[in-house]
Structure formats: structure tokens, C-alpha cells
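All protein chains but one are shown at their positions in the complex.
Just so it is clear, A and B label the chains in written order, and each chain counts residues from 1 on its own.
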Amino acid sequence: MNTTRVEASSLVDACKHLGETGWRLATIAVADSEAPELRYIFQGPRGEGWEQLVVRPQPGSRTVPSLTPSNVSADWFEREIEDLFAIDFVGHPRLGDFVLHDNRWAEGVGPMRPGAPIREALVERAWQPRRVLREEGAFVMPVGPVYAGEAESALFLLETVGEDVVRAVPRLFYKYRGVEKLAQGRSAQDALLLVERANGTSAFAHAWTYCMAVESIVGINVPERARHLRMIFAEMERVRRHCAVIRAIVDSTALWVGASRLLELEERLLRACGAVAGHRYLFGLAAIGGLQRDVDDEALRSIAHEYAEVGKRIRVTVEELAHTSSFLDRVQRVGVLDTRHANEFGAVGPFARASGVASDVRQLQPYGGYADVELEVPTANEGDGYARLRVLTDELRVSTALIGRLASHVPSGDVRSDWSPHRGEALGWTEAPGGTSVQLLMLDDDARCVNLRFTPPSFRNWQNFRWVTEDFAFQDFPIILSTCGLSVAENDR
Amino acid sequence: MIARHAAVAALGALLSAAMIIAGAAAIAHHPIAATLPALPFLGAPRFVMTPFSGFFTLFAGLVAFPTSIYSAAYLERYPRSSKAWFALGYLLLLLSVVGIFSAADVVSFFVAWEIMTLTSSALVAYEWHDRGRVRAAIGMLVMSEFGTAATILALLLAAHPAGALSFASIARESSAISMPARVFIALLSFFGFGVKAGILPFNSWLPRAYPAAPSNVTAVVAGVLVNCGVYGMLLVNLVLVPENAALFGGLALLFGSLSAIAGILYATIEDDLKRMLAYSSIENLGIVVAALGAGAVFLSMDRLDLAALGFGAGLWHMSNHSLFKSLLFLGTGAIEMRAGTRRMNALGGLARAMPLTAFVFLIGVLAIASVPPLNGFASEWLTLETLLRSAEIAPAAIKVGFVLVGALLALTAALALTCFVKAYAMTFLGVARSDAARDAKADVSRAACAGMTLLAVLCLLAGIFPAYVVQLVDAALPGVLHGHLSQVLLPPFLAANGGGLPQAFVHDFTAIGAAIGTGLIPGRGLVLLHRGAAANPVVFAMSSTYIAAFAGIIVAAIFLAILVVRHRRKSAAAIWVGGLNPHLPEMSYTATGFSNPVRVIFEAVFDPRTVEHTREAVHDHFRVAVTRQREDAFIADRLVTEPLVAKARSYAVSLARMHHGRLEGYVLYALGALVAVLLVSLFL
Partner (left out) sequence: MNWFLRGVFGGIRTTRYPKKPETTPGTTPGFPVRAEHADAQQRSLTLVCPTSALVESGDAVDVRDDRCVHCMRCAPGVAPSPLTWRYDPQWAHATRGTIEDAALGGTFRRSMHVRVVDAGDCGACLSEILHLNDPLYNMHRLGIFITPTPRQADVLLVVGPVTEQMRLPLLEAYEAMPEPKRVLAIGACAASGGVFGPSFTSAGGVADVLPVDLVVPGCPPPPLAIIDALLALAGSRAR
């Protein structure tokens, strides 16, 4: 990773230059030991790597110029940092009430700062939603934070005059568990547990990202067998998670038979994971230096076969859905995200790929063993609910085929390298099921976690949600929500 | 000051009590007649109260009496306006109404009519310092005068063959009226009186004037004055020129049903309670006129039984509308007194502060939404059913017409339910959406409550004992129809011969009716039923009395069940809103929001004008405001009044060019006029 130090005053221009040459903002990290130091990490175009701009605010001040007016994809990063580190971004139009809700926490707590008086800042006070719709009889329809049957906790404020919703604003972070803060001071191994459990449905991908960062800090190579198996498990997780999203889409259109069938297929995938890896959600499988446990090659092949079989059935179901007009009517042309917005707001993963942004870190900055495998990255251009469904289905096909190819010749050997502590800082990245997951990790001499910046794909995609939900009919809301396939837990961390 | 309010109220109550007594006496065949001293040129005005006009007078009195009592409290809203002027206008208005209903010749009818028109417009503009209200009153006056002119023309045309202006002589010679004249009479009288009755297309004054007037005036305008329009239509086309039945029937069915659907559509999307009720008046009078039209068509085919059904349904619905509409207007007045606004978007949750108003308003709302066992249900049921009976008449084209009208009215009834669920829920339930609504702490004063309660009781009684009202309506039906309604509608066990129904059926109903009717509730006729002709042997039966009893039992059972279950499961927590704390007023449904689906579905009818639609954002991406404003101009305004006014303006502009100020030009005009007069006189 290329590191450049820039002055706060020239930051905006430097970022603008990178943005114009095809680099996308991947995350903004803060190292806040004595004085805060901000790292703007950019992801290069295909064939390029990562670029880091380091900025220090003026001594004694906690303000930096905001990138948001010139690069909107920085919007949520800056809002998050403002809440968590109490760093002010000058020129940002909308700070406050983000991670820490205004009705529970006092302004300017900055819980990620060392020694911040966090619990003392708890308050109970009124909060008013921001409203933009000015029309006779306009009102806000709140959905959440506790809603539907088994939905994740999040609040959506739908601005409407009835029937037609002008926009839906998500208010997230009800589930803020402070993974990044909790990781500070823990051993590298224990912090892995936190990262793994930040989002149970993409646990392996995030664990791999983390392990990748640790491995490049301590400077070890992962055994060939583990590299291979990691790809297999990551793709298994992708297939299962895509199946769950497809099921949620079908469920939201009230097509119970299809939804039940997909639920059953998803359970078969979970059982396959459980049978081969010992855990249905692949917890405790990834380890620094490789994998925590080895798996039987024969079992792996039979599981690959099971995945191929289930994958085929999922595709058959989706094929049947494509011939069900009542289903198509409800997913086509709803929740459209156009390519321009997807690009500007830094969307990632299948969510972006359905809007014509072919961003897949497995292809752009290959890691693990992905440089050696042939990879097809399906995309679509419409950016509507149906395009997202098609991209998910195609990816599912690609992934099951990849699992089959990988499982047919697994190299033999160890699955774990030994490692010894080393201080340093490194970036880890993977293509999680939901999109690019980026982690910037800093370890000290005892391999204790000094600083962890964890940017999951859902965080970057939720930013786009407000474009997906402009001017839609109220009854389409659950469908739009489900087609986006965004995880609240992953976003809230 | 209080004494003055009370005096106005007492005078009004006295006069309306007299109206009730006179009306009731007339219906009971004790006609009252009076001849005033002769006037120069116009002869001696003569007034006769027939059973037909007695019916109108009775209900005018039944509306005016509670309204007068209510006024004692309501007039407190206008501390600076003159009570004496109000009293003068109000009493003159009531007197003129009596005059209209009992006039026996053209001149006295129109003298009374003009007094009514002028005083009502003056009362609408009671708050004369408010320009908007004055404009509404002037609009009402202008449209009414055009209507009056048309109706004068119609009556003069009708009086032409008779050569006399008394109603009796016109009716005697009506067969001598030529066909083209009859067409003119039908058109002029229908649209002329239609202005007052609130029938499309000349009713745009109504949604403006109703909200402008004080609520007690609106109650009288809506409960009594619109009936004058209906009276006029019937007087000309049924009493004076009965040959016009078919013509009138066709017009009434078409414009009645269109008024009904247009009225209820605009009522549903309306936010202002009073304007919503005004549109709803258009709807209800549309139903009334459509039912009367059906009766007229049946009459022209000499189906007296069906004609009695149609006219009966129409008159019945009209009287019901008078009761519940004036109740609702009084209720709105009460809301305005306490919450200071009648915008439903700014109301909400008033039931806690104003329990009695909420309860009587609920009765009114249920009645107007035609929910059994309230009075609106029985008459609307009968209206729809009359239209169904068209299956018995021959020409297919007429049948199709009836079916279409029936479908429109059915849609109207469904929308009415939506509309009034909204009206009640948005006003009385949920959370207050404005500080004014939150600050409403107490119910209105005793006099106001008494007025509203009286009307609510009348609605309830008229609903539960429809058979009595049927007899009243029947007695009022003019001429040939008289007596048919009871015969058709009241249960066969009351008729000596069993009404021509199968014996077993008669026996069953006799048993049920007799058992319940004699045992529990005094009186007879708890079931309204009648039977189609041989070709259509369907039995139509309805009893809001049984429905009331049944509903009572169910409600009691539910209460019992709640009492029993309460001990097992209870939760005293605040309403559950998804864990969102606190639940803010702006997060509850608004009236506009509730009715927006209707607005979206019927977009083609409303044809809204987008006044403003802007989106503002900072840095292109952060929405700060989406401003939208649209206007739904009333369809009569959009299609009739506005183009007419525009046309009139442009003509006025071109006529104004004649005033060019050159002498020779004016001489030329004079010469031209002289030549024209000479030519005309030569040819005539």
C-alpha cells in the first residue's frame, strides 16, 4: 500500500485527483493515540493496489476539511468518525445523530477516543426526525426499530402523504456494539472472534479479511491447502448468503411456496457447512495463519456435490419465478439505483454490480488464491430489484461451479502456519458476500490490537439506500428492502 | 350578552316549534291556509299547507329547533357581531322557508324564495369583515339569482296556458302545455332549482358558502335550504306539470348520480371538515334526486307502486340527510369552538376532551355513512333497491341506465364509508396533530350539547323505527302516489289480505314480527319488505329494528367478553409503535394521507393542478426540501363555472369596446336599435 502524507489544506485536492483517475474511497481510518491521524484509503482500478493518504489536523485541533462536497462517498465515513472520534469535518452538511443517537448520547462524546467519558454521556432526551417533505397532510411513517416478524432492528422514516412515499430515510446503529472499540487491547486471536461475530451471515469473509491483515503484519505465508480451503469456504458462504437474500426477496413478495422452498434449500446448505466444518455459520474456522481445523477431502467433495445440487435447485426456482408474472410485476422497476449514483456513493458487491458497477475485489486486487482462478463477474445494468435478483443468481451459479472446481483438487499439507507477534499496520480485504470488506489493523509488539478499522460492505451500501427509496409506493417498501440484501448487523458493527 | 343569545335561541325555537306543529298537522290532514291582503299588481298572496309541503315544513322545524337551542351557545363565538341582525336574518329565513313550502301561487312563492335567498346569503356573510366570506356569500347570491331567474321563466311558461298564476290553475291546465315548452320547463326548473339543491353542474357556490357561514347557519342551510330546491323541482315537475315525469326522471337520474359520485369523491379527499360536509351534501342530494328521478320514470310508466318506492326513498333520504347533516355541522361547530380549527390534518384525539360531541358525531357519521341501524341506512337501502326493481320494466336501454346509476350509487356508498371513517378517526381518535387540538380540554356548553343530542336522538329513532317514518313519508306523497308506499313497504301481516305473498311466508313473518313487535317494542311494522313482480319474484326485506336489537346484543356480548377476559390478560402499557419512543404527532396518519389512495385512483376525475413541485438539495445530494403543492379544483368549478366566468369576462371586454366615446357611433347604435325594433314588430 502506497502511503502519502498530505496537509489538511491540500487533502480535498489530492482526493479529487485520485477520484478522477478511477480510485474509489474504500474507508477512512483514524489512529488516535496522542493526536488524531486520519487515513484515507483508496482502492485502485484493476491491476492497481491501494493508496493511503495520511492527514493530521492542526496541532490541538480536531477539525479537518470535509471531502463530502466533492466526493459524496465520504459522507457516511465522515459522519461516523465525527460521532466516534469527535472530529469535526468542516463543510459537511449533515453531522450528528448517526452512530450515537441524539436521544441517548450527548454530543461530542467520541467513544473511540482514548479515555473518553462514555457512560457519563448517556442522556434521555427528545429527538425530532429531519423532515424534507413540505406538503399539505405530509407525515412520517415510522417503520421500526422493532418491526415485522424477525426483522433486524432499524428505523426507517418514510416521508409520505399516504400511498406514495417521497423518500425513506434509514436510521441505523440501533445495534451498535462497538466492535472496533472492543478490539482495542485484545489479543489478535481474541479480536478475531469480534470480527467474526460482527455479522454472522458473512462471518468467514470478515474473519478472513482480518486474518489477512494480521498475516501481512507478522509476515507469514498461509499454507497452500489453507489458501485453497479458504476460497472454498468463502464461496460456500457466498452461496448460502445469496440463497438467503433470494429467499428474502421471494418472501417479501408473499410467494410463500417459493420462499419455503428456498428456506429449505438454505437449511441444506447450512447443514452441509455444519457437517463439513463443524459450524453452520463457519464460526471458529478461520484462524491466523490458515484454518483452525482441517477437513476431510472426501467430505469436502460430497459437500461440493451437495452445493452443486442445491445451487441447481435454487436456479430452477428462480427460473420459475422469472415466469411468474405476479412476482415480476413486483420486483421489476422497483428500487432503481442508477450507475451514476452507485459509482458516486461507492456502492460495492452484487448491489453495485446490478447497477453496472463491476467492482469485485477478487478481480481488481486479487487476494488469497483468486489470482490463480478464472472468475466470471456477472453484472446487470438496470439497477432494479430484478437486476439484483439476477446478479445474485448468476453469482450463485459461478460460485457453486468454483466450489466444484476447487474441491476436485485440494492440495495436501498443513492448514495452519505458526506465527510470532510483530508490530505493524496492514490492510486486509476480501470480497464478502455483500461486497468488499476492508480492514485496517494495527498491532503492537505483543500482537495486541491497537487499532482496528472495519469497513464492511453493508456500511457502504446503506449509503445508497436513500437513492433506492425515492418516490416509491408504500407497499413496495419491503420488496425494495429485501432486494438490496443489506445487513443491519454488519453495518452497525 | 348571554341574555341576547338566549333570546335569539328562544325566538328561533318558538318559530321552529310552530313549524313542527304546523307540518305535523298538515301531514295529518289538517291543512292550514292563509290569504294575505292583496298587493298592488300582484294579487293576494295565498298560502296553503298541504301534506306534501307539511312534510318539508316538519323536517325544517326538526332541524331548526335543535339548531336554535345550539345557537344560544354558539353565538358566543362572535362577541362583536350584532345579535339583533342575526336574529332578524335567522327568523326571516325560517319564515321565508315556511312561505316557500306553503305558497299557493307563483308570486308569493317567488317573494318567499327571494327573501330566503337574500337572508341566507346575508347570514353566510355574518362575519362581514372577512373578505373571503363575503365573496363566498356573493357567489352564492349570484348563482342563486341565476337559478331563480331560470325557475321564474319555467313557472311563467307553465302558467302560460292557464293564464293565471295560482298553482291550482296551472296544475289544472298543465296538459295544454306544448311539448317544447315542457322540455324548457323541465330543463329550466331542474337546473334552476338544482342550484339550490346542490346538483351538478351549478353547485360551485356550495363548497364555498358552507365553510364561510357560521356553523349554526350552515346547519340550517344544509338541512333546510337544499330541501327547498328539491321541493321546487317536485313542485314544478310532479305537482304542477305531472306530464314532465319522464323528462324530469331522466335528468334527475343522470345528474343525481353524477352529483353523488363527484360529491363523495371530493368529500373524501377534503381536509376541511366543513367543506367535506358540503361536498357530502352534494353527494346526498345527488342520491335524493336520483331516487326521485327513478320514481318519476316509474310514474311515467304508470307503475305507481314502484314510483311510490322511488319518491318515498328520495324524500326519506332527504329528511334523513337534513337530520344527520345538521347534526354533523353542529358537531363541527363544537369542534371549532374548542379546538379552533376544522382542518382534520390539525385535529385528532378530541374524543378524550369532548366525549359527548364525539359520541353524537359518531352517530351522525354512522348515519351518513349508511351504517345500520341508523337512519341513513334505511333510505339508502331503499334507493338502491328501487333502482334494482328496474329489472321489471321493459325497455332494455332504460334498464341499462338504471343499472349504471345503481353502480355509481353503490360506489358512492362505499366511498362514503371511507370518507366518514376518515372524518371521525382523524378528528376524534389518535393523537392531536396540533397545539390547538391538544389544548381542547372541555366539551362544549350545555345548550350546544342539548341541540346536538336532540338531533342524534332523532337520527337514532328514525333509524330504529323506519316503519313510522315510512308512514309519514307516505302521507306526504302527493296526489296519485298517496298511500302506495305503506302498501308496498309495510309488512304483509299488517295488510288485511296478506299482501299477495305465499301463505307460509306471511305466516313466518307474522309470527316473528308479532312476537317481537308486540312483546318488546310497542307499535307495528318492524320489518320493511316488499316483493318483486311475477317476473322478478324476489323478496326484499330489511329491518333496522332487528339489526339494532342484534347489534345491541353483540355489543353487550363483547362487553361481557371483555369483562370476563380482562382478568386473564391485560397490558397497561402505552400503544406499541415498534419501540419508537416517543411517538410524535407527525408520525401519525393525516386525513390527507388516509384519503390519498382515493386521490391516486381517481386522479383522472380530480385532474389536479400542480402549483409547485420543487426539490432542493445541497451539494446535489443532500435533500433539504421537497415542496409539493397541488390544487384539486371542484369539477363543477373547473368544467362549468370557471369557463363561464371567463367567457362572460371576455364578452364584457368586447362589449366594453362599444364605449368608444364618439358621438356618431352612439347615434348609430340608437338608429340600429330602432330599425331592429321596427323589423321585429313588422314580422310579429
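The rule is short, and it goes like this: a contact is a pair of C-beta atoms (placed from the backbone, for glycine too) under 8 Å apart; a residue touches a chain by one contact, two chains touch by 3 or more.
Remember, predicted model here, so these are calculated numbers, not experimental data.
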Just one of A:T27, A:Q52, A:T160 or A:N199 touches the chain that is missing; which is it? A:N199
Per the touch definition above, residue among A:P45, A:G96 or A:G274 touching the missing chain: A:G274
Touch with the missing chain holds, among B:G579, B:P643 or B:G665, for B:G579
At which residues does subunit B meet the chain that is not included here? 569-571, 573-574, 576, 578-581
Would you write out the residues of subunit A that touch the absent chain, in ascending order? 101, 104-105, 111, 118-119, 122, 145-153, 173-179, 181-182, 189-190, 193-194, 197-201, 203, 244, 255-258, 260-261, 263-264, 266-267, 270-276, 278-281, 283-285, 292-294, 320, 324, 487, 489-490, 492
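In this text, only the chains that are shown with their structure count from here on.
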Contact footprint of subunit B on subunit A as seen in their complex: 68-69, 72, 75, 93-94, 126, 128-129, 131-147, 153, 155, 159-164, 166-167, 344, 466
Under the touch definition given earlier, write down the residues of subunit B that touch subunit A in their complex. 271, 345, 577-580, 582-584, 586-597, 600, 618-629
